[in-house]
Every structure is written in structure tokens, then in C-alpha cells.
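One structure, pasted below without further comment.
The other protein chains are all here in position, but one chain of the complex has been omitted.
The letters A and B name the chains in turn, as written, and every chain counts its residues from 1.
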Amino acid sequence: MNARKKQSGTLFLAPAASLMLVLSIFPLFYSLALTFSDMRIAAQEVHFVGLDNWKRLFSDARFGATLINTFVFVVVGVTAQFLLGLALAVLLHQEFRGRRFFRISFLLPMMMSPVAISFVIGKLLFSEGVGPVTHLMQALGMGPLLWSRSALGSTMLLIAIDTWQWVPLFIVILLAGLQSIDGEVQEAARVDGASRWQTFRYVTLPLLMPLCTVIILIRSLEAFKIIDIIRVVTGGGPGSSTESITTYAYTMGIKNGEIGYATTMAYVLLIAMTIYAVLFLKLARRVSNWKYSDNTPKEVSP
Amino acid sequence: MNISTLSRRSSVMRGLKRRSGRVALYGALAFWTAVVYLPLYWVLITSFKAPVAVAQGTMLPWIDFQPTLAAWKALFTGIQSTALIRAYLNSILVSVGSALITTFIGAMAGYGLNRFTYKIGPMHNDDIAFWFVSQRMLPPVAVVLAYFLLYQNLGLLDTRFGLGLAYVGFNLPLVVWIMRDFFSQIPKDIEESAALDGASPWLIYWKIALPLAMPGLAAAFLLSLVFSFNEYLFALILTTQKAGTFPIMLASQVTGDSIRFWILSALALMNIIPAAAVMILLEKFMRRGLLVGSVK
Partner (left out) sequence: MLKYGVGLMALSSALLCSSSWAQDLPFAGVNVIVANNAGGNSDYMPTAVAGWEEATGGSVSVEPIPFADIKEKILTALGADTFIADLLVVPSGLAGDLIAGGYVMPVPEASIEKLDYDDLFPGYRKNLSWDGVAYAWPWDGDVFTLNYRSDLFENEEYKAAFAKEYGYDLDVPATWKQYADIAAFFSGTNRGVQFGWAEVGGRGSGSFHAFSARAVGYAKAAADPAFYFDPETMDARIGNPGFVKALEDWKAALPAAIPSVTTLGAFETHMAFITGQVAMAVDWTDTGVMGNDPTLSTIAGTGANAAAILPGSDTLWDAKANSWETLETPNQPGYAAFGGWIVFIPKNSRNPEAAISLADHLGSAAIMTRASQTPNSGVNPARISTLDDTAGWVNGAGFTDEAHAVNYLDSMRNSLLSENLVYQLRIPGYSQYEEALELAISEALTDQKTPEQALQDAAASWNAITDRLGREKQLRYYRSDLGLSADVQ
């Protein structure tokens, strides 16, 4: 590698990397320090408490439950969003009349405020007293829909709202990915007599796989932090069956003021997410038979 | 059975198959359109409802409730209107500004991580990329206090610049990751021949790679915009009078003794407008990728 190339390589990475470093280093270490303190909102004095927060966390049964709830939200929700998003992106990639309308329409949910949509879907559309969904179910003779008193019902509703909002994320990225894939390969496959499905399965999908991995991971990281819709729609109930780590940390830290303890939870979430990300990338590499390092460049040989 | 009937039958079959394919395609599209628009329809009618109509769960304007402009009037002529317009402009400014910066430097880093080999201490390209994405793992609730103290010392509290800067930090990991992958899709042979012709890496990036990555770039920009526009917790803690944003106005409709569904819905519709406008503008860039083949 020549010196000039190395230098310009540095110039490409430097702005983002240095900004990221500057913005993240203080919060990261400050937060880490907080996990060893009894910091409270508006506390007059702060003490070093060693591993107290960590010990408390591991004996906190409620935290274990929130960890499981969070995994359910991530695994079920993101899987549903990915499958729907992929299917819709493939549909929108076809040539047909009115494509522009559908493309724009399908992305709209992502632009809604999560808080507003939680109120409208969770509190109005699915209102158990007067919501249209209840009316519809009663008209069909199914009786009222009592989701709020069942853990499963509440979880399903939250996942449905989350899915409604975030399928567009998969659509926009995967559609852009499909657009970027070289069309010639697919055409060649078709000429060779492959069916549409075979072309998709054996040509398009493998090419799209790296992007799928990226976007599933990114969406998962967001889903791990699910908070707004839970706060609005179920408040974590019934019981604590829809409480996520972030809502629990929010309740503990912001509402109850126990910043030290809440930050410890957030750190456990960070560790859980890191493990998830590493395992997921490993798995994705195996599934798609996509060698991760292929993504990094070969030396350009003159 | 002779050959001509066989081929005729197969062409009929193909036509049938194609037609049933179309039906399935439009059926699926119609289903998802209904899924997307039902809640949006509800938002729309709620913004034209009086409180009684909201509480009764009425469905059809003029049929089971009388639409009213009260919510929209309250927004634009009521006591909140000045604050609302300022918050709206703040949000547009902060989110568009931060999304532009994020996309600009994030795409560069994504390109760099795909085309060059780095080694920072023990970290190679994959590790650096992972480090970027790991910066989005700590939930905001864990770092908001640190940001508050940092900004207090830097004098960035209640400034649009400060808020925008935080959003650049939030969204960089996404953009870097997405763009790194989009650049890996782009064939390198054109860039290689340009390099042979003596073009500088920057020129190659700007004139060749970036235009080809347009669909990804547009998507990344849109995502950054949407995430910044809807961010709440940081805006709540880091701003007071001057730099307050639209999500704060939205949250303000839920008061101790009232949820103003009608105003909330009107605000939710306003909330869509900037991102939707950007999307309509960018839609053609998202198709630019089709040109990839012809460039070659």
C-alpha cells in the first residue's frame, strides 16, 4: 500500500471516527462510573458503593423478567418486520402501474411519531370499550377483544404496533439494496432457465444477504431499546409482563431517580446487546455463507 | 395431440399464470395498503373530531360525527401557536442539518471502511465498524445525564447546535454501517481504471462511488432524518425555551387530566410532512441504482 493511499484512507475515516470518539467517550465512562455509585437525581451527595448496584441487579427478579420480555420483543418483532419488509421490498421492486404510490405509502408509518401512533393505535383503534377493532370483532360475534388483561395479548399488540411502524425501515433499505444489485446476473439466470423463485433464492437473496444482516442488526439494536410504545400503551402491564429493560431502567432512573441503579441496568443491556450482535453476525455469516472479511477490500493492484 | 395445441396451451397457461401473478401482486399490495392506511385514516379523522366523537370511537365523518376544525384552529391561532411554530422549525432545522452532516461524514467513513485497510491499535476494519455500531447500544436513558453535564460545561444546553450534534452522534453508526455495505455492492473495476488514469481517491469517491451509491445514500439520509425528528428524551433534557423541538410539543398534549387526542393527531400529521417531502424528493434517487448497469 502506498503512502498516499493510506493518507487518503485516513481522511475518509477520520471525521466520523473522531466525532464519534469525542461524543461518546465522556458519556461512556461517566455512565460506567455511575454504576459504582448511589447517584440519584438531585442528590446532594454521591457515594462510591462498589458493586452494590450490580449485586442488587442480579438478585432483582423483575430485571430477569424484563430481560426475557425484551428478547421476545426483539426476536419476534424483528423477525416479523424483516420477513414482511423483504417480501414487500421484492414486490415494490417489480415493474407495475402505480408503483410510486405504493412505494411512498408503505414508508409513511416510519415517519410517524412513535408516541402519537402508540396513542392512536393502542388507545383508540384498539380501545377495548369503543375502538373500531372491538366493534368489528363484536359484529363478527367474537366478543370484545380484551388484550390488556392478558400478557400475550398485550405483548402481541405492542409487537404489532412496532411492526407497523418499522417494516418501512426494511423496505427502504432492502429496496435500495435491490436497486443497487446488478440486474445482469439475474437476467443471466433467467436466460439459463431458472424460475423466478430460483433466481430470487439462489441469485438475488445471497447478494442481498449482507445488507439484510446489517439492517436486521441495526433494527435489533433499536428494538432492544423499545420504550415509547410500552409506556403509552400498556405502562409495562399487565403486571410486569410487557416491561422491557429500557422501560424498567427509565422507571428506576428517571422516575424514581435511582440513576446509579438504572445505569447499571443499561450497562447490562449493553453487554447483552454486544453478545447478541457478535452471535448474530457469526450466525449470519454461516447462514449466508458470506465471508465477513470479503467485505473488506482486496488491495488494488495496478 | 400435436405440437401446436401443446404450445398454445402452454402460452394460455403462461398468460393465466401471469394474470394470477398480477392478481396476487395487487392483492398483497392492497392488503398492506389497508394495514398502513387504517391507522393513518384514524389519525386523520381524529384531528377533525370533537372530544366527544373521539371518546365514542366514531368512524365516518358526516355520517356518525360532525367534523370540526377546532384542533387545527387551536394549533395555529391558539395560545400554543408561537411555541408550536418555533418547535417545528427547530425540529426541521436540527434534523435536516444533522442528517446532512451525518450522511456526509458517515458515507465517507463507510466508503473508507470498505475500500481501505485500517489498523488502529488492535482494531481492524471489522472491529472499527463494530465499534461504530456499538455506540448505538447504550440506551439514551443511561447517557442523557452525562450529556447534560457535558453540555452544561460546554455551554451547549438549549442550543440547536448542541442538540444537532448529539443527533449526529446517534445516527453516525447507522449511516456508517449501511453505507459500508452499499459501497461493497458497487463494482470496483471503474474505480480501479480511474485510479490508473491518475484520479485522486477523493475524486473517485465523489464522482464515481457516491453517485452509484445514491439509493443507499438516500435511504441513510431518510433514516437519520426520521430518527432525529422523532427523538424525545434528549430534546427534553437538553433544551428549555429556545431549542425545544416538535416531539416535546407532541408529548405536551398529554397532560395530567387530559389527552388531547385531536391535537395530538393534528401534530402527528404535521410530523409526517417534512420526512414525506424529503422522501418524495429522494424517490428518484432511490431508483438511480437502475442506472448502475448502463454506466458500466
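The rule is short, and it goes like this: a residue touches a chain if its C-beta (ideal position, glycine included) is under 8 Å from a C-beta of that chain, and two chains touch if they have at least 3 such contacts.
Model, not experiment: these values are computed from the prediction.
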Item to check | Touch with the omitted chain, as defined above, among B:P122, B:G198 or B:G256 | outcome: B:G256
Item to check | Contacting the left-out chain in the complete assembly, out of B:L75, B:L145, B:I186 or B:A275 | outcome: B:L145
Item to check | Interface with the undisplayed chain - residues on chain A | outcome: 41-44, 123, 127-130, 134, 144, 146, 148-151, 231, 233-241, 251, 254-258
Item to check | Interface with the unshown chain - residue positions in chain B | outcome: 50-52, 54-56, 70, 78-80, 82-83, 145, 148-149, 152, 157, 236-237, 240-242, 248, 251-260
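Just so it is clear, only the chains that are shown with their structure count from here on.
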Checklist entry - Distance-wise, how many Å sit between the C-alpha centres of chain A and chain B, to the nearest whole number? => result 14
Checklist outcome for this item: So, in the complex, the side of chain B touching chain A is made of residues 22, 25-26, 28-29, 32-33, 35-40, 42-43, 46, 54-57, 59, 105-106, 108-109, 111-118, 124-126, 128, 130, 132-143, 145-147, 149-150, 165-166, 168-169, 172-174, 176-178, 180-182, 184-188, 191-192, 195-196, 200-202, 205, 212-213, 215-216, 218-219, 222-223, 226, 229-230, 232, 246-247, 250-251, 254, 259, 261, 264-265, 267-268, 271-272, 275-276, 279-280, 283, 286-290, 292-293
Checklist entry - Across the complex, what residues on chain A touch chain B? => result 1, 4-6, 8-13, 15-17, 19-20, 23-24, 26-28, 30-31, 34, 87-88, 91, 94, 96, 100, 102-117, 119-121, 123-125, 127, 129-132, 135, 164, 169, 172-173, 175-177, 179-184, 207, 210-211, 214-215, 217-218, 221-222, 224-225, 227-228, 245-246, 249-250, 253-254, 259, 262-263, 266-267, 269-270, 273-274, 277, 292-293, 295-297, 299-300, 302
